[in-house]
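Note that one protein chain of the assembly has been removed; the remaining protein chains are unaltered in position.
Entry: chain A
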Amino acid sequence: MTTAMTCTRLTLFTVAGIFIQIIGLSIFVFGFFPVKPTLSGVSGSESYRDPFCDPSSNLNESELHHPEKLRLLYQELSGISSKYDRLILMVIDGLPAEFVLGKDGQPPWKVWKESMPYTQSLLANGDAIGYHAKAAPPTVTMPRLKAMVSGAIGGFLDVAFNFNTQALLDDNLLGQFFRIGWKMVMLGDETWLKLFPGLFMRHDGVSSFFVKDTVQVDRNVSRHLPNELNSDDWNLLILHYLGLDHVGHTGGRNSPLMAGKLKEMDDIVRTMHLKAMMDRSHDQGQTLLIVVSDHGMTENGNHGGSSYEETDSLMLFIGLSSNISDYTAATNNVAFQVDLAPTLALLFGVPIPKNNVGVLVPGTLNSLRDYEQLRALELNSWQLLRLMQAQMPSSLFEGFSCNCFVDGTCEGLSLDISECSGDKEKQLICLFRNAAVLHGIWKSKKLTESSSAMEDFSRALNAYNTFLKTASEWLASKTTEKPVLLLGVGVSAMLLSCFVYVTLFLSLFKEFYHEPKDRVCNLSYRLKLEEVFIFALLLILVISMGSSSMVEEEHYIWHFMVSTLHLLLLFKTAKSFNFSKGMNYKIGSIFSLLICGRLLRGWHQGGVNWTYLPDISKWLEQAGSGYIKWIQLISNFLVIFLGLFPLFRTGSKKKSVRILAFGFSTCGFLVLLHAGIYQDDMFEVSNEYGATVTVKVIYLLLSTCAIGAAVVLPWFMLNKEKSFLAEAGDCLYLIGSEYILCWCLLQLLLQQPINSGAILLLLIQILAISCLSSNGLQVNEWVEIAALYYMGMTGHFALGNSNTLATIDVAGAFIGISSHSTILSGILMFMITYASPLLFLLCLVMYIGAKLRNHSHSTISTHRETSLGQILKLKLGFPCLVPLCINSILLTAYTVVLLLMRNHLFVWSVFSPKYLYVCATTLCTYIGVCIVAITVTYTFFVTTFLRSNRTTRHNIS
């Protein structure tokens, strides 16, 4: 008994493994996806003072809540005259700068150039100046908007929350503008509204949900334009055009629609330039028009990664009145996307946002006077220095004191210019000191009207620019560097837990298949073909994870492998086929597995690169919504019928079963009702009151049925004729089938209508495999469980999921939720996304029940003398360990892959989203295994309790 593992030890080890894995995973995630270091709070008037001065000095800002007063204060403190009073920010989603400015000093392609005649003429006349603004990956809209208005580079986890846009709480430009009393208008992508709720005086948001729509999204924005340009009540007008991005997504860069779209954008630029800027008389102040794009696009129109095509976004200033006459000088400039924030802040006289890492765009200040330019650079430097102070040891800043450069009183610091060398941090401080000293020199010389002022000015300017550039790079790299220690600890913890699982599995495996213990456990056990295949599949999956395109098109490999597994099963069955009865069931089940698998494969053309190929769902959608309605109706009826079938097949005519059946029929009817009445539009989830109430009733009924049945059923399944195991088996079978039905009904409610057919096919697959295993498939238990796990993953992709975050069904996550709740809709989203893996994990309960019943039919009560713990270990060991084991191997392997690929081009667009999916799969496995383990243990305990009660009562009487 020393080698054999007891139930308690097995449970303890498994739970320990889970905990180690969770800890390792969270350490790794926090190490790999950096959380940017931030300063809290909002920049105020203190940002116009030397960072070494006491922040709580003279002015009392609480008196300055009046916006106009604050604006005047800022203007006075900054010392930079602001000649603009209005700003138009036109965001063209996904426009690569190459389309407007060309690449590598070459003008843009003829098609593009000719599509934008007005913009090109502006560039040629020197009225506009354009920059290739390098965007930081991930090149997805929300993080890029955040970067533009706050100047900070966010982490990858921002993308993960892209579908759940939340208000931007960090210090940002729009907040600063709001504080000085600007009136703002926003037209276009509603991401802005989610980021800045309540900031806009007028707004009209459009959703970017329909990627196919390239016309209406933009028309919706432009229709307000004449009114807005005529009215004089706003200071900031934001226009966010989504159409070009949609054109890219549907047809790539060379889409035939692209030229027309560019022409449309050019017309809008012309309208705005003529109306808003030229027509206004000079006493009203000037308007600045900025055309920016949030990111570029690849050749086939995608974005999210870090290739040049995707990060090459545009920043075009129109009306800066900087003296540029040369077309090349106007187009051949490079900047960073984050540079927009400090530039706008300084141009419009507000404090630079606190966490900004950008620097002033050179060339935008040319119209200012000398001292204003230097002052602007000084302000930017102070802001960056404040951010650096938060990340450097304070000992480096010794010797600096308030205004010491102006007074020349810095302790221990010579006021000479020195060559800066040494480590990066010291070098940065040295550069700052040089700039500050040169600025001081220039100031003092200016008072004395020295002749060498011009030379001093350019020296100070250069010194500031050098410092800003270096500091900005240093700060940006700080946000992306990865702590090696955390990653190492995380990976090793995951490896450890993986090792624990594999060891547990092997020891259980040995015990299970070498039943007579006196025989020496040797490794002469010959693996059968399908067992080899299960291992091979795991290996193939791990290998295929190393290639980005295999990750993108992962569904192919899953389907191919699972179909092969089915074919192997067919081969095995055919091997023992003789024309006697009972075999036909098996052949039939395998064929239905194959057919359903093939249909599921064709249901959604998943993946990333081949989504345009025809599939069943597209075909049905084209055929009209009537067909989808029919499919929904039929699958709903069939699901209820097939789900209730095992309930009645168990032959128990008990009241409890009838009540259950009635409950489920009611649920099914309600789901049908909801589908019929409220889900009229394909994508729109109606927000009617009735629909919400119906859905809530369904939620309530389903959860009551599921939990109630699992709790109550074991108490009522007493059957005197049957053995202990058969009784527990019956009970588990019932509970399991009821779990499955429950889950399927929930999915019919939540999933898109088109997926109801896929749910039905998955249910048929489950029933087929349970029919197979109860008819004696001659396959080891663990192989069947592994096959179930694999089929669950295949179904995951068949439901239209992929390894990009774009396929998550956000619309479904708000069904039946009346008020916005992140947690509730997150749970719903998880349920929708992991419908299939959880369904197959839940089906393990039914599987265990069926096994028990079968087992007890053939050999009646052989386990009479064995303890409860032993039975639990034998029956529950594999169903819990196999999924955990497979999942931990995949998770650990993928973590290593992600580490190896950290410098890959697609790390943000392909590998990181996939990693989030892998993490969510881990969570899903934990949940499923937990439910299975708890249900089975509970049932066994109740049955034992009842049995012992009955025997004692029997003995007494």
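Operating definition for what follows: a residue touches a chain if its C-beta (ideal position, glycine included) is under 8 Å from a C-beta of that chain, and two chains touch if they have at least 3 such contacts; residues count from 1.
Here, contacts and distances are computed from a predicted model.
**Q** There's a gap in the complex where one chain should be. From "CLIP-associated protein isoform 1", "Replication protein A 32 kDa subunit", "Elongator complex protein 5" or "Phosphatidylinositol-glycan biosynthesis class F protein", what does UniProt name that chain?
**A** Hidden chain identified via UniProt as "Phosphatidylinositol-glycan biosynthesis class F protein".
**Q** Check each of A:N254, A:S547 or A:Q778 against the chain that is not shown and name the one that touches it.
**A** Per the contact definition at the top, the residue touching the missing chain is A:S547.
**Q** Which one touches the absent chain: A:P117, A:P614, A:G676 or A:G826?
**A** In the full complex, the listed residue that touches the missing chain is A:P614.
**Q** Of the residues A:Y84, A:Y327, A:F397 or A:F560, which one touches the chain left out of the display?
**A** Per the contact definition at the top, the residue touching the missing chain is A:F560.
**Q** Which of A:K110, A:K575, A:K655 or A:R953 sits in contact with the chain that's absent?
**A** A:K575
**Q** Counting contacts across the full complex, list the positions on chain A that touch the omitted chain.
**A** 543-544, 547, 549-550, 552-553, 556-557, 559-560, 563-564, 566-567, 571, 574-575, 577, 594-595, 597-598, 601-602, 607, 609-610, 613-614
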